[in-house]
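Starting off with a structure, shown below.
In this view, the complex is presented without one of its protein chains, the others remaining in place.
Labels A, B, C, D and E are assigned to the chains in the order they are written; within every chain, residues are numbered from 1.
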């Protein structure tokens, strides 16, 4: 971030991929794409593609990790070796461990597993192509996968990235923008209850800029939430 | 394989170590060589030396891996650091993980552990000198070790390698032949019931060549089986 | 050791840090410095600083490691990345695994856990600055931490290093002396019962030199033991 | 379900009514990963696999100074099955990688000599990563097919003046000169069949996977399963695999 | 104890009688590790942390040939808590490292351009190791403060003619040009408070950690905790953190 903020990312009011500052890339959503899982989804924001599946509720081993009063959520976020320019060697790194944790924390407030003591719900996010905003794409996918698995949820979780490039506040950073941003912020929201469940910020911002960005994130998430609802409704319709 | 198949490996009908195409190297077998184990054996094919021992049947931990109806076989194949030209750093690699699996599959059909629920039989193969055909040497050794441990067996398992060098079909590849072969094939057989329990092939062969090689393997295994029986008989005689 | 024993480490009867051959560096001791632990201590010998804490007695997992008749002691010795000249990458290495074992063996004879079946007492030693004699500093610290945790002990354990530099027998080697010594010896003693519970020696010594060094170690440990007792007494006084 | 699968097979039938010699429907998408130098998605029934090819620049192995480097890796992602766990590849993932690797390497599918940049010093490396997305049986055949299709659409990236890869620019196609196809033939008693479902895999006696080149030469074999195979049956299994390989090869353009 | 902490907070009180906006007593010792190029010990109530800085010489990353290397690592040593286990860093230790890292890196605290020895070839590396000695709550604020104080007293070691580090000799101070301070604001219901005790951390709804530079610009944020935060509350939390950051910064000379 900010390494080369002298790069021209906005020309004539448009971003290099012709988007307006507050415009997301094309968003696609699918659910039920993995039949071996209890729930699954695929979400793409432009060239960023995240697959998600959920296994469980299922018994947790080893037993001494079980919680007697509630089920637990476990999350793994991972990037495919071919998802980036230079092949990423397989296996978790520090970045993916942190992101796995914050994705879990982003989803936990929305699900309730009190009726499932001693079990685990395992959520997996695989980024098969990475062009910025992978964690928020993954959260949108995992939220759909949890819902399609029938996990009890108070609300969906909807996420997007916002940030600042060339002094302009923008929505949905792609890879090049992320690498050259003055700041990027990842936000997840429970859209019905209007609660923020993920908030991570990098770079340098004034408080006013931050507040404006949170507003942009809120608005953007409303639209994404609408898409999530529609894709779930379609699925249930299809099942009737 | 096939990297330098222009190397002359057969001259005047003889291989570089003076063997005929269908001739094995000198084979030596010993059982009971490791007193700390329930069963053990040492088998060498020329300069390839494999030691094997069996611990068990013994209780399997952690318990959630136990099978309630049957005992299980676990196998580890490993090469000593000094067994090869350039020191091999200790620990499993992808090759040894695969070979451990195929050795286990080669032996499983011959043993029955139905009377041993919840237990494991652990078989170990250590190659202390490697000059080609290490996995089949290891299978012959582990088969003897299992028998000498008193594990119930329907049949012994007998193994050898066959292959093609300089256009000629041969038996029992040594290291140099293996590295320069057009194809090599590892075969394990239950000699009494005439069932193939290991079959792995590398390189390029016609179907006819493959069938001819399987025939050679069958014949060769008959001879090796005879030696296995004799070494076991001698051991039991010695124990009377 | 002995690599550059031509380096002048003793001039005019004094070591480079102005000590006499049989003199230790300044020793400091503290107990109860870590409130989150059941017992804790900090011990420094000159620039060598070891922190120690004890958690337990506590239940041992996984359960199949529990001893039904007695509690067990587990020890981890570790060096901080910034404790040495060139940053040490975190995590155990072969040296720390061996030292963890010998520290455990040095303490085990002094504690009795027969009244604590199935539990573990976990002792941790963290060297935050290393200037020679880290393992004996750690033993002194862990001994205090165990005592302050209320673990039943027959005796304290007291430790020091002795060795030979430039032909002279010395006490309490610092880092430079250790690196250039002809021999170094680590000794731990149960001072009341006069039993040696740690004895490791490196370098080249005659038997007579060894016996002399053991004598020096015994005397030195008497003094250190006195300090250990005092710091514990003070702590108990403070608690009344 | 598994006992049901077994009973059906013994009676000459299959859960999904397929013929014993019939593959499930195969859907192939090429170039699904724009970031990769080559890629393919294969859906075989409900089994889903992606193969992605990344190319890099590296030092050749000392014993093959005049060849590029090939590496095959597979990830049984926990997406794909409740049985797959996070962590380093298990024995099944390693075995699959190695059998796919042998099918490509031994068949001399890629002209590795044409991947040399400076002999003995600098060569292209080809990483084939096989990503299992959904496991509903017969992973190996799907994976080998995905790898081949991905290789066929792989482009060699350009190098800049310093010899570093310029991402997104390509100088030529990867030199692929053979089309090895792997077919796994399953056996229960005296019944032989191809393209097993997950439920069928659970009850097979044995499986023989065979890779054939387009000249009908065998270039890799691997036996799996809990029982031995009669010598007679082996030949039949090879024949079946050869026949089916011709059919599948038509899909790899 | 935890329920007690919760009840108290809900009634506007705390276990140790502090005001909601009050930090525990802070003790700072500088240069506690002579072997390190910089170091600081921070005691925040009973929470104890050491930050040690080691400098080395390395190769710059290809995409930043004109910058030194920064690496932040933290060890939740098992000394510090019965909950901390031996072994590689867990997710909490990794998260803490990465948040501290971002606070320093994104704020451009260190002039990384001034750590180049030979552009594109050789640069200084700065390793910040955060060692948790006793965990009684609010590790992140203590760790970030220790890291900053340690950086402020870090000296750049001399190089010999061969470009190797001469231990114990220094040529200048590390070029540190900003003073980022991290403050974590906790939330239970509509109550906000700072510097949580361990018992309080166990019952919070959410925590928002914010790093501010001395120009009051935000340079890192991380939300934690089991519940979501209302948008209104976010702004209040930012305000609280900003105010407290000014207070803490006075301690980092």
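Note that a residue touches a chain if its C-beta (ideal position, glycine included) is under 8 Å from a C-beta of that chain, and two chains touch if they have at least 3 such contacts.
For clarity, every value in this text was computed on a predicted model and none was experimentally measured.
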| item | value |
| --- | --- |
| Where the missing chain makes contact, among the chains that are shown | B, C |
| Of B:85, B:114, B:208 or B:239, the one touching the omitted chain in the full complex | B:85 |
| Touching the absent chain when the full complex is considered, from B:19, B:55 or B:218 | B:55 |
| Identified contact with the non-displayed chain, of B:9, B:37 or B:232 | B:37 |
| Residues in chain B touching the chain absent from view | 33-37, 40, 47, 51-53, 55, 58, 76, 78, 80-87, 90-92, 122, 124, 126, 128-131 |
| Contact footprint on chain C, counting only the chain that is left out | 1-3, 94-95, 97-98, 100-102, 105, 108-109, 183, 185, 189-190, 193-207, 210-211, 214, 218 |
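We adopt the following convention: only the chains that are shown with their structure count from here on.
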| item | value |
| --- | --- |
| Intercentroid distance (Cα basis), chain E paired with chain B, Å | 57 |
| For chain C, residues contacting two or more additional chains | 62 |
| Contacts with 2+ other chains: residues of chain D | 89 |
